[in-house]
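Removed from the display is one protein chain of the complex; every other protein chain stays in position.
Labels run A and B following the written order; every chain starts at residue 1.
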Amino acid sequence: MANKKVDTTKLGVFMIAGVGFLVMLLYVIGKNQNLFGKTFAFRAQFENVHGLMPGNNVRFAGIDAGSVKTVEVLDDTIIEVTLLVKTKMKKFIHRNAKISIATDGLIGNMVVNIEPSKLPAPEVEEGDVLQGVKGLNTDEMLKVLNQTNNDIASIATEIKHTVMRINKSKALWEVLEDESLPANVRQSLQRLKAATVSINHILADVSVVVNDVRDGKGTIGKLVRDSSIALAATEAVDKIKNIGVAADSLSSRINGFVAGITSDVNEGKGTIHTLLKDETMAQQLRNGVGDIEHDARALKEVMEALKQSFLFRGYFRRQEKQKRERSGKGGKY
Amino acid sequence: MLPEPIPVVKAKATAEPVIAIHELAKSFGDNQVLAHFDLVLNQGENLVVLGKSGSGKSVLIKCIIRLLEPDSGSIQVLGENIVDLNEEALDRLRVKIGFLFQGNALYDSMTVRQNLEFPLRRHWMNVSQGEVDGLVMEALDNVGLEETLDMMPEELSGGMRKRIALARTLILKPDIILYDEPTTGLDPITGKEISELMIEVQHKYKTSSLIISHDMKCIRRTADRIIVLLDGRCYAEGTYAELERSSDPQVKNFFE
Partner (left out) sequence: MNTSENTKAFFTETGAISSFAARFFKQVYKPRFELNEFIRQCYVIGYQSLPLIGLTGFIMGLVLTIQLRPSLTEYGVEAQLPSMISVAVFRELGPVITALIFAGKIGSSIGAELGSMRVTEQIDAMEVSGTNPFKYLVVTRVLATTLMLPILVLLADAIALYGSYLGVNIRGNTSFSLFYTQVTGILEFGDVLPAFIKTFFFGFAIGVIGCYKGYHSRKGTEGVGRSANMAVVISSVTVFVIDLVAVQVTDILNLN
């Protein structure tokens, strides 16, 4: 059976190609799982590991640094995770590093994040036990975002009411006749403008966050880790609340003005023409109101889009259900 | 004249039997092909088994080489009962038996040279390439086809294939050659050549031959002794001349 000439070289190339591919594949997988290269192990304790499994990645400041070796339950509140980390990362990890468990992307695997702390501390050693930090999870993130949205929406409504009242108020126009008032009014409007700018900034920040989440860029993890954004979000809520308060006081002040002006006008003092002729002033007032309305709308759209996105669909459905249940039980919340 | 059943001749005292079959029986399902069959092949003898097609001639020689397992009876080949041998002993014994297939059974994916080398390489593992080449050329020389050395079997004519098959059989220098219808399917001239070659080979290597055939010309040329196989039994026995003169109508049939 040798009529077909056997080219042993070709057969050899064929064999080596196949076996070589297998070896390469196994090597790459092994490398990904840190089977090769020097590693050291230390432990971290958590209350809840959110389904972390051996083999999940360990990241140091967002860089793949190793993998989870074991997950063991020590007692009912402590779960100990052994982390296998590349030895070359050892000098960067200190004992006060923050270790948390998070999701890699919105639907990805669990990962262990090691965040360096700014404060000095000794280097971590083989076998050390570190305390894990409770990480933020997606649900909590979304709760905060929703709260922010509600706050902004109600503030926007209030501001709109105020402005409409200003617009519709005959008294105001009469007030405007008063020559002595422009300075005061201008000051108030400037405050309002400042508030608007501040809201714009906050809205921009929130939009970025929301957009990223919607794009599924896996930024939830990033968000969780990036304390500056988290801080910004919290700050934003606070600021918006402040603006609400400011807007309230502003409207009451304007009311006061109007009352005062009305009486002034009744007495036949001042003139409105000065104010009415001030085109830039009127334009600014209109722009300010327009900006607020636009931003409120944009935010609403972002939230709608977020609701459409399938990843969050479940979450929002749950929210609505809760809402229904609560109102069903009688009484608004 | 009454038909005279010719008595079975037992092995002559002078010649030692190379094959002795006793009470051989073989059936396929309900079809009893061989029953109480006895046969003796003596050293250096050309024995022809004559019978109609389907009479069990092929079954008989396939039982001798144990391509078929007999139902009962004994087959002594070169002093060993081939029925009882294990696989290795059987293979050793088979080397001493040549078998020429009706369809030649040349390995059609190998050249003539590879066909001839095939058994050689597997039995005499420590012979050099030079010796193998020598043996191959000798075998081809015996059949007069040296020029076909590197040809494929499909390029050869029917007669040439038969010769190559014979050469392949001869290359292991067997003591016994079993021919399964050696001239069937060949034209009369080629058939004659093959018959002559068979005799030539027998003289040269002093082999004993068992020939299965119904070609009377071939039988007349080659047979020392003839056994007529009928109804699964040895019906008649004798030389060509004896059987030709037989008055038995069944035997006569063959010679008409």
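Rule of thumb we're sticking to: a contact is a pair of C-beta atoms (placed from the backbone, for glycine too) under 8 Å apart; a residue touches a chain by one contact, two chains touch by 3 or more.
None of the values given here were measured: they were computed from a predicted structure.
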Chain not shown, its touching partners among those shown: A, B
Absent-chain contact - pick from A:6, A:119 or A:183: A:6
Which of B:23, B:84 or B:108 contacts the chain that the document leaves out: B:108
Contacts of subunit B with the absent chain, listed as residue ranges: 65, 67, 90-95, 97, 99, 101-103, 105-109, 118-119, 122-123, 125, 168, 172
Positions on subunit A where the hidden chain makes contact: 1-2, 4, 6-8, 10-11, 14-15, 17-19, 21-22, 25-26, 28-30, 32-33, 55, 107, 216, 309-311
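Just so we're on the same page, only the chains that are shown with their structure count from here on.
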Rounded Å distance, subunit A centre to subunit B centre (Cα mean): 95
